[in-house]
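Just below is one structure, and these are the notes that go with it.
Apart from one protein chain that is not included, each protein chain of the complex appears where it belongs.
Think of it as A, B and C in the order they're written, each chain with its own count starting at 1.
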Amino acid sequence: MTNDPKNDTAGKVQDWWSTQIIDMKPGEIRYRGYAIEELIGNIGYAEMIWLMLRGELPATGQAELLEIALMSAVDHGPQAPGIAIARMSVTCGIGLNNALASGINALGDVHGGAGEQAVDFYNEIRAGMTKEDDIELTVERALNTFFSTGGKYIPGFGHRFHPVDPRATRLLELVDLAAGAGHVTGEYATIGRTIEASLESLKGRRIPMNIDGATAVIYAELGFPAPLARGLFCLSRSVGILAHAWEQTQQGGRNKGPIPRDMIWTYSGHPPRKLPGS
Amino acid sequence: MTNDPKNDTAGKVQDWWSTQIIDMKPGEIRYRGYAIEELIGNIGYAEMIWLMLRGELPATGQAELLEIALMSAVDHGPQAPGIAIARMSVTCGIGLNNALASGINALGDVHGGAGEQAVDFYNEIRAGMTKEDDIELTVERALNTFFSTGGKYIPGFGHRFHPVDPRATRLLELVDLAAGAGHVTGEYATIGRTIEASLESLKGRRIPMNIDGATAVIYAELGFPAPLARGLFCLSRSVGILAHAWEQTQQGGRNKGPIPRDMIWTYSGHPPRKLPGS
Amino acid sequence: MTNDPKNDTAGKVQDWWSTQIIDMKPGEIRYRGYAIEELIGNIGYAEMIWLMLRGELPATGQAELLEIALMSAVDHGPQAPGIAIARMSVTCGIGLNNALASGINALGDVHGGAGEQAVDFYNEIRAGMTKEDDIELTVERALNTFFSTGGKYIPGFGHRFHPVDPRATRLLELVDLAAGAGHVTGEYATIGRTIEASLESLKGRRIPMNIDGATAVIYAELGFPAPLARGLFCLSRSVGILAHAWEQTQQGGRNKGPIPRDMIWTYSGHPPRKLPGS
Partner (left out) sequence: MTNDPKNDTAGKVQDWWSTQIIDMKPGEIRYRGYAIEELIGNIGYAEMIWLMLRGELPATGQAELLEIALMSAVDHGPQAPGIAIARMSVTCGIGLNNALASGINALGDVHGGAGEQAVDFYNEIRAGMTKEDDIELTVERALNTFFSTGGKYIPGFGHRFHPVDPRATRLLELVDLAAGAGHVTGEYATIGRTIEASLESLKGRRIPMNIDGATAVIYAELGFPAPLARGLFCLSRSVGILAHAWEQTQQGGRNKGPIPRDMIWTYSGHPPRKLPGS
């Protein structure tokens, strides 16, 4: 349990699983150097998540903002594939952990990736700004590049169902407060709002920031690398997946298909035929 | 979106996905009746988890105890199968969500079920008590039944690696504080401690309560049904799985096997042979 | 790569992953002792499956029957949860392998376990027979025990959708042929048919054998342990899951929910309310 690479076989095997996250001896567990019995009761869940992912404890204002992002995206109802998958899964006789797994598994680029893509997009814009005052221009350029290279949806903006996403507005307000209090700089909130404004003049209609765009603002303000925006969304959405899987368990049902049992799919394939030579 | 079952086709389809958790209209999202924009910034992550799973908001003392349980079980290092699986998975070219899924999938009866089983065992003991003062007797009887019917490990007690689990001691202290403050009754802490004492006299050596036994005390004190002890553990452990998957992503590696590449498994099967008739 | 347990560290690590299935040296791969380059082109896919699971090559008649069971259960359409889950999953931006995984994950006790349970039930009946001629009595006793101890559905019999399962009839015919040719004994076919007859007189209506009951007859005739009936069903159903996941990929769609997008679930929970104290 030292930092030095080992040359013997045992050491090679131990190094194969090397980690900076957790250290263990019999009767002793430390995360990032802190003893678990000291952490318990002294830091909150959001702080623990931050410590595990980032290696250091967050400031209070940072932990609060992370907690807000996590609690804001827990569920989007049974029409969301991840939720429906978990509900169907528990009726097949597998455990809550297995149903949770299949729901989370579905949080791919399309269903769970918008936050990650938005953080990337924000960072690209931020990196492209040479002076503080050219943000409109930089955003405009980024949008034009995006659409001219085949992009269809700016990640984190627009919603199929909600004309305005009530979560985004509220989240941005809280980022403003945190920026006012000096917990974050607020520059990603500015980038996000500039995208929204620029999109509107480009498209001639409002395409408002959605929950993914807003949580991406928070994750970017807090310095999380883009892939962790996806990871944190998975943690958050797990709550909703679990709640729905549990509700379905209580509702009962066996082999719940997507639609009521007496409805069968449309068959649009080859008409009945005999095997060749039969 | 009313409570009345519908007779028409559209209604039947909508009822097929009926839920009490979330209501949505364009621009409006409510969880358990509360508008999301009111919840955001006013309740914490643990309160949101409680609301989603239980249908009502917790009291502050309850939310604090839930948060403590959630933050205490996030990780047990790369030797834990769920963690190792996720670390190996990311090196195979799948996303963080997919790696998280396979890690959580492994939290079955043996790897993630002890908390659930402990809540069940505590509840069974509690239901078997006729008067407040016969707890020792009831526990003794339950342990005898457990072992005489083939049970091997009392769920939530004993640990392969830790002679004393530093998490359990600390968690029980916090339950005592919460009981003192009237947030919980403390009766499951008593049941847990009685099991520990009774196990010691029965087996002639200390088999101390572990993290699963201690979080089960908390979940039972808070009134969670046993299966949700598993569900909540999955949420908690997801944090560690994600942290390790992310660390592995940064370490790199392709198709990381369980042991260093130049070590190959022991083959213990049939010696080389030719196909019959060849 | 010998059979002797090793005492050194390297040996212990290698023994941790000990297997009788596959042996490898640079440029050499052997399954159960046979060189891969000899197996390729000389044995079929069903024979390979048998070799991997059982350790020895099957006789031709056995391999044919296994192949029949495998090809008969590949799909039951988009109302089956495993299929629907995979179709929804690919629209979320995850790979075919991930969609396949979530579909297979759903093949639990209720959705994929009937074959395993049927093999168990058949074996129990077979073990309970003392003389060849008391099969009716043994089956009757087993059914009575099953129902009197709370059992609801005899695994492998009856179908929600099909009054008679066209696959079962055909499969039993082929078992009869194989028994006639001496490839199997046919005793499990007899057990299966006796259950069907006994169920009918017990319940006063026909509850015909279904695909799971019929493939279980085959797997039991071939000597597969019960859990492998589940495993083989998973292999078989993977084909349908893949076909549907691929068709959905070609149909396109993003975040496909269970029902058309303009249909929303019935909300049956708490009416709108304000946060306490707000």
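Assume contacts are C-beta pairs under 8 Å (C-beta built on N, C-alpha and C of every residue); 3 or more make two chains touch, one makes a residue touch a chain.
Keep in mind it's a predicted model, so treat the numbers as computed, not measured.
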Residue touching the undisplayed chain, where the options are B:A10, B:A181 or B:L275: B:A10
Contacting the left-out chain in the complete assembly, out of C:G150, C:P166 or C:G252: C:P166
Selected from A:G44, A:P81 or A:G95 as touching the chain missing from the view: A:G95
Missing-partner contacts on subunit B, residue numbers: 8-10, 13, 77-82, 84-85, 88-89, 91-94, 98, 101-102, 105-113, 160, 254-259, 261, 264-265
Chain not shown, touching residues in subunit A: 1-3, 6, 10-11, 13-24, 30, 32-35, 38-39, 42-43, 55, 57, 94-95, 97-98, 101-102, 105, 258-259, 263-276, 278
Positions on subunit C contacted by the hidden chain, ascending: 9, 12-13, 16-22, 24, 26-29, 31, 35-37, 39-41, 43-49, 52-53, 67-68, 70-72, 74-79, 84, 87, 95-98, 100-102, 104-109, 112, 161-167, 169-171, 173-174, 227-228, 230-231, 234-235, 238-240, 242-247, 249, 251, 259-260, 263
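Note that only the chains that are shown with their structure count from here on.
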Chain with minimal offset from the mean of all protein Cα atoms: B
Between subunit C and subunit A, distance of the C-alpha-averaged centres to the nearest whole Å: 35
Subunit A and subunit B: spacing of chain centres that average the CA atoms, whole Å: 22
Shared-contact residues (touching 2 or more other chains) in subunit A: 9, 13, 77-79, 84, 98, 101-102, 105-109, 112, 259
